[in-house]
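With one protein chain held back, the other chains of the complex are shown just where they sit.
First chain written, first letter: the chains are A and B, and each begins at residue 1.
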Amino acid sequence: MLYLLNGLQLVYVVFLSPLIIGIFIKLTEKFESKKGPSIFQPYYDLYKLFHKQSVVPKTASAIFQIVPYVTFSMYLILTLVLPIITAFPLSFGPIVDFIGGGLIFGAIGVLKKIASLDSRSNYSHLGTSRTSSIGALSEPIIILIFITFGVISHTNNPYVVNNIMQTSSQWYFSLVHWFVVFAFFMALLIETGKLPIESHSNNEFGMIDQAIEMEYSGSELAFMKWGGYIKQFLLMSIFLNDFLIPFWVPMKIGLGSVLIYSFVHLLKMLSLVIVFAVIQSTVSKYKLFKNFEYVAVAFTFAFLAILVYFTTGGSL
Amino acid sequence: MKEAFVMVGFLEITLVIFMQWQVYLKKIVTTFSLSSYAISIFLFVDGAVLNNTNLLVLSALTAAVRGFFIPSFIRKKFRKEDYLEREIKSVVPTAMSVVLSLFFVVVGYIVYHATLYNSVGLPGGSIPIALLFQGIFLIMSRNNAFVQLIGYMVMENSLFLFGGYLFPELPLVIEGGILLDLNSSGSNRNSYDFRHYYET
Partner (left out) sequence: MFLYYLPLIVTVLAAAICFVANDKISKISTLASASVSIIFSLYIWVLNNVSTQFLYIDAISKIMLVTISIIYLTTAIFSGSYFKHISKPLLKKNLYWAFLNLFVLSMFFSVMVNNLGLIWIGIEATTITSALLVAIDNNFASIEASWRYIIIVSVGLVISLVGIIFIYDQTHTLNIAVMLKNHVSESRIILIGSAMAIVGFGTKAGIFPMHTWLPDVHGRSIAPVSAIFSSVLLPSALFGIIRISQIIPFEDIKQFMFILGILTILFASIFMINQKYYKRMFAYSSMENMGMILIGVSLGKAGLLGAMILLVSHAFAKSSVFYLTGNILSVYKTRKTAHVHSLVKNMPYTAYGLILSSLAVTGAPPFAVFIGEFFIISAVYRIYGFAYTIIILLALLTAFLSINYKVAKMSFSERNSTQKTKDEWVSALIPLINLTLSFCVLFAIPAINNILKGITG
């Protein structure tokens, strides 16, 4: 049974993540009164890229070619250890907790940066330095949020956190939780490269993350892109399942409830995507140096959550 | 009432951080006006529950002077001189100042727990002290006369919370409050003159 659910979750995430991105792109275009591409456009893109020849820079070493496959498989591992459509641990669940998941995300980031440095392209280097300098400030936010949740639930296990949030209305309605939600939402916008931080155009002034994959082509680029979709899907799922709306996730093993929930989860994701699209079309992009102010505010919220916890009488 | 106090207090703290983040004066003024109204409502409800006239008077003062009169005065000045709206230079870089403001919240928490906590006994009592430090820092970190005035009024708001909520039986609270308001209205006038000269 559990193995079946493992497979189900893997397929669910890997094959639905491009769809969510497609819906997002469609919605933002709609808000701008344009027709926009089909919501299946990311699938077409991937299909096209898999059928193209890949070109590798002369100066690049073997790392450059390996990294897309390694990072993609790391995303697959992450998929198996996070509460996406189940609130009970799947067979790989005990491998990592929140911090461990954060470490895998970090490792992926490092690998990508190394590969892009390896390509010796100026644009890739620019993207690496930008990602590093923002990441150096945004990582502590994520860590702080995990610590706060650790303080609340006395564990760092994402499944346990979800169960506590589902069952205890005292925690769900506490000020601490909402500060954490707000901080994580701000961090989410950074991590998924949404508007006030990053605009996805071909203008090098705005690009941060996508400059890293500048030199890739063919199936390597497809894997990079697909990994990016999975990353966004995972982060949004964590935000929904552990922070904002932890409800309805099945806590007992059962195929029917999981299947029903996977549709509910899609609806949850859809609502979050609508929120993102609204933000995307109302907020204008920050100048690169103003991003740090945004990061500082997000950090402040994450830290205030801990302070609220102590002020309302909590203790370690 | 305790939960409400913590809620309002942290609302205030986040609003000050928001002011610290903003570049546009108009937004800062609106935020400040909102925060004054929040404090005023809290003091009013608290006064009604405790049946304490001091708190009611303080609430009325907060809403009238710092919620309505001074912000609307500043806004009126803006309408004539739109180019004043954006603050050009700040002393401390904005990202740094946001984090420093947070740091002062922590300092306020520590100071409160080192001193008053044992005799007052309210865990939320650190909030007004934190706001006080944030107000001082807002004044220090900006060069603009209006923002400095707002920083001063943030300190005043926090004093009203401090004196009004933690020590409602403190003598001279109302007299002191009226005097502080007179002072900020006076400096309001002065800050206008100051800006006026600054621009000509």
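Miscellaneous remarks
Simple rule for what comes next: a contact is a pair of C-beta atoms (placed from the backbone, for glycine too) under 8 Å apart; a residue touches a chain by one contact, two chains touch by 3 or more.
Note that this is a predicted model, so its numbers are computed, not measured.
For the chain excluded from display, the touched partners among the shown chains of the whole complex are B.
The hidden chain makes contact, of the residues B:Val45, B:Met96 or B:Ala145, with B:Ala145. By the touch definition given at the top, chain B reaches the unshown chain through residues 111, 114-116, 119-120, 129, 132, 135-136, 139, 145, 148-149, 152, 155-156, 159, 162-163, 167, 170-172, 175-176, 179-180, 182-184, 186-187, 190-191, 193-194, 197-198.
Heads up, the rule we're going with is that only the chains that are shown with their structure count from here on.
Centre-to-centre, using mean CA coordinates, chain A is 38 Å away from chain B. By the touch rule above, chain A contacts chain B in their complex via residues 175, 179, 290, 292-293, 295-297, 299-301, 303-304, 307-308, 310-313. On the side of chain B, the complex with chain A involves touching residues 3, 6-7, 9-10, 13-14, 17-18, 21, 94-96, 98-99, 101-102, 105-106, 109, 123-124, 126-127.
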